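With one protein chain held back, the other chains of the complex are shown just where they sit.
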Amino acid sequence: MRKSFIAENPSVLWFLLALSGFTLGVVVLSEAGGVAVLSTSFVKTLGKTLCLCLIAVAMDVVWGYCGILSLGHFAFFGIGGYAIGMWLMYARTETIVLESLASQVIPPTPQEISDAIGNQIFGVVGSSEFPAIWAFADSLFLQLAMVVLVPGLLALVFGWLAFRSRVTGVYLSILTQAMTLALALYLFQNDSGLRGNNGLSGLQNIPGFESTPQATISIVFFLASAFALGAGYVFFAWLLSGKMGSVVKGIRDNEARVRFLGYNVESYKLLIFTVTAIISGIAGALYYPQAGIINPGEIAPIASIYLAVWVAIGGRGRLYGAVIGAAVVSLLSSWFTGGGAPDINLGFYTIQWTDWWLVLLGLSFVAVTLFFPKGIGGLFDYLVRKQP
Amino acid sequence: MRRLCLALFVLLWPIAPHDAAAQDLQALLQQNADEITKPSRRSVGEVLERLAASGVQGLPVFLERWSDKGVWKGPDGLFFFGEAEGDTLQLTDIDTGAVSGADKDGFTQLKPNGGVRRVIGTTLVQFQLSDPDPERRRSAVEAIGRSPSAEQLEPLQASIDNDPDPVIRARKEQLVVFLSAQFADSTDERIAAIQSLSADTSVEARSVLNRILSTRSFITAGEPEGNVAATEDASEDPEAFYARLVGEGLAQARVSADDIRAALEANVSDGRVGTVPVAQLGTDAARERAYTGLADAGRVPPFVTTAARDAALAAHRFYDRYDETDSKVTDAARAALTSVEQRVAFAQTADLALDALSLASIYFLAAIGLAITFGVMGVINMAHGEFIMMGAYTGYVVQLFIPDYTISILVALPLAFALTFGAGVTMERLVIRHLYHRPLETLLATFGISIALQQLAKNIFGTQARPLTSPGWLDGAWIISDVIQISYIRIAIFVLALVFLALILFVLKKTRLGLEVRAVTQNPGMAASMGINPERINMLTFGFGSGIAGIAGVAIGLYAKVTSEMGADYIVQSFMTVVVGGVGNVWGTLAGASLIGFLQKGIEWFNPANTLAAQTYMILFIILFIQFRPRGIVALKGRAAAD
Amino acid sequence: MTTLLEVSGVSVTFDGFRAINNLSVQFAEAELRAIIGPNGAGKTTFMDIVTGKTRPDEGRVIWGERNISLLGLSESQIAQEGIGRKFQKPTVFEDQTVRQNLAMALKNPRGPFAVILHRKTAQNAARIEDIAEETGLSDQLTRTAGELSHGQKQWLEIGMLLAQDPRLLLVDEPAAGMTVEEREKTTDILRRAAETRAVVVVEHDMEFVRRLNCKVTVLHEGSVLAEGSLDHVTSDKTVIDVYLGRSDA
Partner (left out) sequence: MLEVEDLSLKYGQSQILHDVSLTAARGEVTAVMGMNGVGKTSLLKAISGRHGYFAGEIRVGGEVLNHPTAFEAARARVAYVPQGREVFPMMSVMENLETGFACLPREAHGVPDEIFELFPVLREMAGRRGGDLSGGQQQQLAIARALVTRPKVLLLDEPTEGIQPNIIQQIGHTIRHLRDKGEMAIVLVEQNADFAWRFADRFVHIRRGHVTRSVEKAAYSNTELLEDLAL
């Protein structure tokens, strides 16, 4: 069966080959790999980009394949980041606190340790109590479970409400945007239990590996991200390869027809919505340890809009299109906004790309929507069709 | 007695000028020279009474100068008004007003102490209450309002009837009630005054009642004494109550976790505390054991056990006692305060409703343009928020050129409309037109425009907030009572929303354009068959909707900050307004805006400190609301609603 | 002949307009039936009610030997009960191949997890071949449905209905826009299908109905005007009046 799956989907094989080649190249060229052409921070950028590609693939499945323009998937991404961030921050603070308490004459009690950690983490929002949602923060296993469970449950409940009442199209998009905004506003509060707009920080320090250089850690996370992207890609390609793919695309193209064929459209949408939310959460959990910091601004509705932009530019309805879109646009973004692009001197005005990149992005997005609805991925069709 | 005397005097003061010639002030002062030179808080009252009783002229001026340390005593014992200039004094005769100079030597300045000055001040106020100058009377009345005291009651009462100014008289009457409630001699008088306050929601009246009801906490081993306000239940928070016992010296302090650690740290020897090895001290149980060992050895204070604590608490009663001893008075005050608080709550509800109304106006202004384009063309314009922003920046730029805020606003409103109208038409022609019947694509393309416009604004105007100053006549607030007030700017926005509602209804119902717009909304195909150019209507509608956004931007900019991101703050709310209200319907948008405005204020009322939480809950509510009314509050029925 | 579907006393009103007015009609197992009637007679609304798209204001819709009421069921549940529907405009999934279209319609478990784990079987493949054969699409299986001609799309949709293996097939204007040869072929497909199940055809084209050679129900203003053979109903005076608009009607 696996053989036939690959045989029917040669693009999966090509993608995995390309990803492996890229991964190998980066590892060899990194500081940890010895050649040290790529700086650690650039390896991190690449690792983060892979995570963004993964969520873009999820977005493509829910939008490009199932026709639900969700403006909420970055919220799930953020939740995944918060879930892992809680453990990272707790465990690291615990290490620091234990070190400082070790110099005391008598050993600390568990209560004293917990108070000290709470003080460290929540002092910034004027509190030292541990909120209920941190109940499992000391357990890596449970927080990893949260990475999957919280986005999954949220998507399940929200999706059930939305699909049940047959909210579709533009309305659904706006509803998902409202959900994202509600979550962001909630997190912005100081008493949300997640440090308000300070967010969680110091996530690049992995507890237990304090002495490992960041160069090595960055490569480990890069590899993990590459693996997650590859696995996620294959998973979605497999999910959509057979009859499931037919039904899901059928829902996108003609929901009523699928319903009259006897399929319960709502449960399919719910499944796709929830599964992609979970993958988004996993992508977030890999992204933020590389980014080092997460705050509610990351969840703001605009982030999910950018996600849609990547997928649209890359080409909807094909998984590699989403990967290309996310990689190209987000890398270009960091190149332009990071001062990598040379300024253009017009004589009377100098175009600084740090300022003008977003204008360019916005307008090119309009152009893509108007003139190239198939995005960059559409070029492949063109090439493939030309050959025979 | 003294008070009555004074009152009588004050009453007669303006009408019956005494035989001034009979005695001049200097002579009178000389008779009381000792007390005046060295007044004490106790003696000065009698002196003042004597002075006042004489009815001599110029006394108020003297009292004022005395109180301000402006009276000097000469070597001959005469009093002068004096002003020191270096070593010399400029002297003014108290009776004649003749001015002379003198060397400072030999003169002593009278420096009454604070207590004395207060007594002088009180007497002075009594004079001022009947002063012919209304300004002085007013300031005297306000002085009483600021620091009321018992002895002011009678002179105040006495001065009412002869006051020619109705405003001051009313204020005096009000203050008399306040003072009688607190200081009247008979209980009945006080209760009557208190009862008359039960309809007064002013902060002052409430503070009078609260002052009457002021309490202090007491702890007793026996029965509570005096006018008991409430007894407290120590079991609610035993530690806190025990701490009060400790604070009163009635019990021994509990040993805290910190105390234990400090004691243990101080008593480590040979790696042990008592018999417990230090390494084991990482649990509360072990620490307690070690501490008990120390306590048994008498080296640290013993534990106060929980049982001992509870026994101590049981042996004592905690209660609040009114400072006012008469329970009839406090009962009346309590009843009056309850009634006042009910009224205050009612007024607060009204205030909240006004607040909600102005918020609803803003949402209406922000959303109506969107509703029009959405309704007529089925197009979602994500750049609508950026049009709001453009309007606000237009206002800002106009103010750079036109310094007069009133004129600049009047210029900015039409200019903002024109600019955003143009922007809307351009966008419709270049982008939207090509994407009809592809609503999700329109959503995306307008995202792109929104991103570009936002960054463009950032490039031009920078990231910091720009001011859009409202004209002076919009500053301040319309104060209806101490509880209900509403700023003029919000009233202006409310009026603007009403004007726009009227304008939009007028355009839609009474103009040729409106007729054609409605025809296209209801049946685009048939409208075209009637010769209506759908492209022109779409273009104009889009322009009109965008233009309104521009005007909304000016209005919002007046009370909120103008930033490149302000559009994003309103866009989701605007969509919610349209979706909740029902698409393509002015009244629906109005209903949606009202619902969201009132809802948000309502939630804020439960949790006033946190507007973010209010917004979160509001959005959750809306998500649930759409479950039950997916087509919004005002859902069009039948053909017009199809698709 | 047992009753498969019984519609009795059904009425539905849209904004004061009575689209269906106290309609009662029955269909038997393995029956071919044509429903004709002028525009606005309520033919499409009748189908909407049976397939669960529209909820009637009153009346009963009873299905099968277990006498299930269809009114409480969702569209997908009704489809799973064995009622297939073909729309007036051909609605096939144009992005997918003919084979995928048919595979999606094949009678198999409809739950998402069953669908994910569903793998191709020889039995299913054979069934697809059979249906393609029956609808004349054998050569087209690998083509994208969007590339088919109008007639082929109509057949594909009928094929999808057959793949569902329904007990009742509701077919809305299958011959619209077809050439003469295509019409004939469509008639054959429908008549063959009706050998094993009930097939209800809504059609304007009298010649097409004549060729179906079956019992005809005439709808007018939301209720049944006449029922019987085509010759019987076309000689019915009220039917002629409705169709030809005799002013003395």
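Letters A, B and C mark the chains as written, and numbering starts fresh at 1 in each.
What we mean here is this: a residue touches a chain if its C-beta (ideal position, glycine included) is under 8 Å from a C-beta of that chain, and two chains touch if they have at least 3 such contacts.
Quantities reported herein were computed from a predicted structural model and do not represent experimental measurements.
Note on the chain not shown: across the whole complex it touches B, C. Touch with the chain that is not drawn comes from one residue among B:261, B:490 or B:518, which is B:518. Considering B:306, B:485, B:533 or B:607, the position touching the chain not shown turns out to be B:533 (whole complex).
Contact with the omitted chain, checked across C:8, C:149 or C:196, is made by C:149. Touch with the hidden chain on the side of chain C covers residues 15, 38-40, 89-90, 149-151, 153, 173, 176-178, 204-206, 221, 234, 239-240, 243-247, 249. One chain of the complex is left out; on chain B, the residues touching it are 512, 515-516, 518-519, 522-523, 525-534, 636, 638-640.
Everything below uses one rule, namely that only the chains that are shown with their structure count from here on.
Chain A has the C-alpha centroid lying closest to the overall centroid of all protein C-alpha atoms shown. In terms of their C-alpha centroids, the spacing between chain A and chain C amounts to 46 Å. Between chain A and chain B the centroid-to-centroid distance comes to 45 Å (mean Cα coordinates, whole Å). For chain A in complex with chain B, the touching residues are 69, 104-112, 158, 161-162, 164-167, 169-171, 173-175, 177-179, 181-183, 185-186, 188-189, 191, 301-302, 305, 308-309, 312, 355-366, 369-370, 373.
Interface of chain A with chain C (complex): residues 1, 239, 242-244, 246-247, 249-250, 253-254, 256-265, 267-268, 271.
The touching residues of chain C, counted against chain A in their complex, run 51, 53, 74-77, 79-80, 84-85, 87, 91-96, 100-101, 103-105, 110-112, 115-116, 118-120, 160, 164.
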